[in-house]
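Reading through the structure tokens given below for one structure.
Missing here: one protein chain of the complex. Every other protein chain is in place.
Going in written order, the chains are labelled A, B and C, and every chain counts its residues from 1.
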Amino acid sequence: MVYFRSDYSQGAHPKVMDALIKTNEEHTDGYGVDSHCENAARMIRGLTDVEDCDVHMMIGGTPCNVTVIAASLRPYESVIAARTGHAYFHETGAVEATGHRIVAMDAVNGKLTPELIDRAMEEYQDEHTPLPRLVYISQPTEIGTVYGKAELTALAEKCREHDLLLYADGARLGSAMTCRENDLSIKELARLCDAFYIGGTKNGALFGEALVIKNRQMRDHFRFMIKRQGGLLAKGRLIGVQFEALLEGGENSLYFQIADHANHLAAELREGLKKMSVRFSGDSPTNQVFPILPTEVVKELEKDFFFYEWAPEKDGMTAIRLVTGWGTNEAEVRAFLDRTSKLLNARRS
Amino acid sequence: MVYFRSDYSQGAHPKVMDALIKTNEEHTDGYGVDSHCENAARMIRGLTDVEDCDVHMMIGGTPCNVTVIAASLRPYESVIAARTGHAYFHETGAVEATGHRIVAMDAVNGKLTPELIDRAMEEYQDEHTPLPRLVYISQPTEIGTVYGKAELTALAEKCREHDLLLYADGARLGSAMTCRENDLSIKELARLCDAFYIGGTKNGALFGEALVIKNRQMRDHFRFMIKRQGGLLAKGRLIGVQFEALLEGGENSLYFQIADHANHLAAELREGLKKMSVRFSGDSPTNQVFPILPTEVVKELEKDFFFYEWAPEKDGMTAIRLVTGWGTNEAEVRAFLDRTSKLLNARRS
Amino acid sequence: MVYFRSDYSQGAHPKVMDALIKTNEEHTDGYGVDSHCENAARMIRGLTDVEDCDVHMMIGGTPCNVTVIAASLRPYESVIAARTGHAYFHETGAVEATGHRIVAMDAVNGKLTPELIDRAMEEYQDEHTPLPRLVYISQPTEIGTVYGKAELTALAEKCREHDLLLYADGARLGSAMTCRENDLSIKELARLCDAFYIGGTKNGALFGEALVIKNRQMRDHFRFMIKRQGGLLAKGRLIGVQFEALLEGGENSLYFQIADHANHLAAELREGLKKMSVRFSGDSPTNQVFPILPTEVVKELEKDFFFYEWAPEKDGMTAIRLVTGWGTNEAEVRAFLDRTSKLLNARRS
Partner (left out) sequence: MVYFRSDYSQGAHPKVMDALIKTNEEHTDGYGVDSHCENAARMIRGLTDVEDCDVHMMIGGTPCNVTVIAASLRPYESVIAARTGHAYFHETGAVEATGHRIVAMDAVNGKLTPELIDRAMEEYQDEHTPLPRLVYISQPTEIGTVYGKAELTALAEKCREHDLLLYADGARLGSAMTCRENDLSIKELARLCDAFYIGGTKNGALFGEALVIKNRQMRDHFRFMIKRQGGLLAKGRLIGVQFEALLEGGENSLYFQIADHANHLAAELREGLKKMSVRFSGDSPTNQVFPILPTEVVKELEKDFFFYEWAPEKDGMTAIRLVTGWGTNEAEVRAFLDRTSKLLNARRS
């Protein structure tokens, strides 16, 4: 069975694994206060060109999102997000569990716009309505699209206009940064956001995300918040070690090589399918591909390939999701394209 | 200044006030465990024809909504409501403060439909998404419309299909029950819902709502929940005394007389304005009237009458909200109609 | 049956009732934004000599405590209180419901001391432990004792030392202020605390407490918090009207007359019982009296008088609680003393 199921179906990239093995017997202090975490933080400050920030090694994306939001908002404040945003759509109400509303907006291509922010603000009126305080976006979005430089700049300006914090979920940040369409550097992203995280889990780590917080108010007593939300890892250095391995070399580091590799193979899938006149759901330039195929073809493909059906069948067609990762290889991509091509041709003839 | 601002701008109906005065020096036990609360509960069981239920005397509508939801849901469960629903739109995230999401649906005329329930259920997929458990509706809605018998029956069936509890916010229940368009008796409402409340604050009481819970699971340890949510009134008998006064006589009681009075005057406002060719926002048959008037006329009216501007100006017109209550009188209605008529005529000539 | 059950077993003092009747037909804006609430706030500013404060008309004591705490603390912060403190002991975890721990200290006579604060601070160590931020006291305490001027001053200094907010629950503040032992004026109390409330429910109002917040940080967006916690009364002016009636005349107002009356009758109970060689649980100088009587006598008294048994029987004796209020009269006190005297004499002979 060939997996295009997710970018977290395997363990860590071998070089990350090596770093864990190499440091395994070291003794360090616990809870992320150790030289590896410090060193990884230093590398991130260099990479993002943000000296004045806190960097926290977090165990996962949901803990990042929830802890940032719970730490940044007063009780009566709320979050604005796209309805497709992970924090709204895929975290079982973990944000609401901390007492805050997510105002969910129907967004085109998974992206919030200044207009959507304005519309969300209209729900707010006075002490009878929650006061929006933080805008949650994902770069890339959950459906693979990316905010361009102009888009993110406009969003950041709109946030400042309404006194809103801007936070970016970077679960697949590497994929956004290395895709062809991208015109936004990680330095620019860091400049425009109040906080964001660099995702490890979906880009070569066993687990772990590096959370960067610039805004001073959001930084206050943040480690208390990590612990309170259940996210302080005893052997915190594990995340530091992995990010050292991933980020060594900055913009040319393994982190971006992995993402580039996955993007490249996703592009190959996309282009191969386009040649077969396959259409796509959405317009993802990153490591997720959403082809719409005849349901019968999908059912045949499922015998050898493992992937998500993305949406309910419509008119005999089913949209699926293919994801590439650090361990995906060219042969797997070709096998998928060949098989699909044969199945489509068989139908057409 | 004549008030059409709200149905809670005055104190209590004189007969309610009399009951409070008459019982003022009585000693009773606190926290709603007294003969007045018991008697009011008995009257409500008769009125609604529901013997097997708990009745709680609550201090306000938000405490009703929040306590019911917090008591009925497990932590990962959510509520479905119209975006205009009070619990979503006008309670500063009090529901989310208890850790639960409200899935807010764009609803026509403020009313949820079986189709909207189905659509809300689509957001739910598996353990990564909150599980909807309770449907929150208002009868009448916040924009004055009412669910007809067929509509509520269909909604209740849809709820049963998805194992959803049905809860009705009856802040203005009297107004719904006594409006001309209504074809749903309070007995039928009680039969179709798992819980609902009979609003006092907006229908002649100083404050207080009578919450009726049929569903056994929702009833469990409910008084603990009232206290935990801060809503257990020391002199709880005050609410019991008021509902005794309001509900004496059942379907012919003061409660429905007050509502009928307010509806009657609202209808007079509506018909008077219609004769002036005024159009309305929405289609409220209850004690709220939403005429759309030239902004200049609105500004003139505001010199003598006190009401809400309901929506931002559009094309020189402004929608306003007029609300009638137990204390509104015919002279006030006529004064408003006369003044409006003169102002509109002056503009037309 | 004669009631010594509580100071909230009757309605409002007749003069408070008169004020409600007199203003009943007035129209005002809702939610505590009206001239009565403003006027009451002005009177309180004068009475307490605190110009720079916010005054909120709250529906009850639990909403005061919970809203103040939820508004003042960041999520990882905690409260220090006596184990007998109302917010810990009698509110069903309403504070914890907002996500905050109460560190409960065993306190002598129901009073926190600087030493107890120090001991509570020892539980705090670093980001693995909640950070105490607010000290909750009651004046008088739940067992009727009062903080003297020197005691409260020492407590306030200790709070400043640890950067702790000092908040006083004044459910029976009148009783503390007018008892013989008291050497602390309301102005001094107001000077020493960051926030406190002047209780109405237990001192002649139908319901309602006047919350005074001096600390600027605690004041921020407080009305949002009241609404979010479900405590914003639609006809908010009802509380304003009652406090106008209670506080007219400042230090000589009805509020203090009622408290003095109740204290006076409690003292009469206390002294009458002392003459019968009855001993007491605790040392309350306020409107609560805790005599320890032979259980058989208690059982006899319960036929004509209604009061709480305060603690489980021990060695054939039972401690009971007698509470006096605005409506208690001399005849009731004498009846109790006479009956007790006879019962005790009968046993002794």
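FYI, contacts are C-beta pairs under 8 Å (C-beta built on N, C-alpha and C of every residue); 3 or more make two chains touch, one makes a residue touch a chain.
Just so it is clear, the model here is predicted, and its values are computed rather than measured.
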| item | value |
| --- | --- |
| Contact partner of the left-out chain, one of A:Gly32, A:Gly60 or A:Gly272 | A:Gly60 |
| Among C:Arg42, C:His90, C:Lys274 or C:Lys299, residue touching the chain not depicted | C:His90 |
| Option from A:Leu238, A:Val298, A:Leu322 or A:Leu343 whose C-beta touches the chain left out | A:Leu238 |
| Where the missing chain touches chain C, by residue | 75-76, 78, 89-93, 96-102, 104, 123, 127-130 |
| Residues of chain A in contact with the chain not shown | 1, 3, 5-6, 8-12, 14, 17, 20-21, 23-30, 59-63, 66-67, 91-94, 97-98, 201-202, 206-207, 224, 227-235, 238, 306, 327 |
| Touch list for chain B against the chain that is not drawn | 31, 70-71, 74-76, 98-99, 127-128, 130-131, 220-221, 223-228, 232 |
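Here is the rule we go by: only the chains that are shown with their structure count from here on.
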| item | value |
| --- | --- |
| Chain whose average C-alpha position is farthest from chain B's own | A |
| Rounded Å distance between chain A and chain B, as computed from the means of their C-alpha atoms | 43 |
| Whole-Å gap between the CA centroids of chain B and chain C | 34 |
| Per-residue overlap in chain C, given as positions that touch at least 2 other chains | 98, 224, 227-228, 232 |
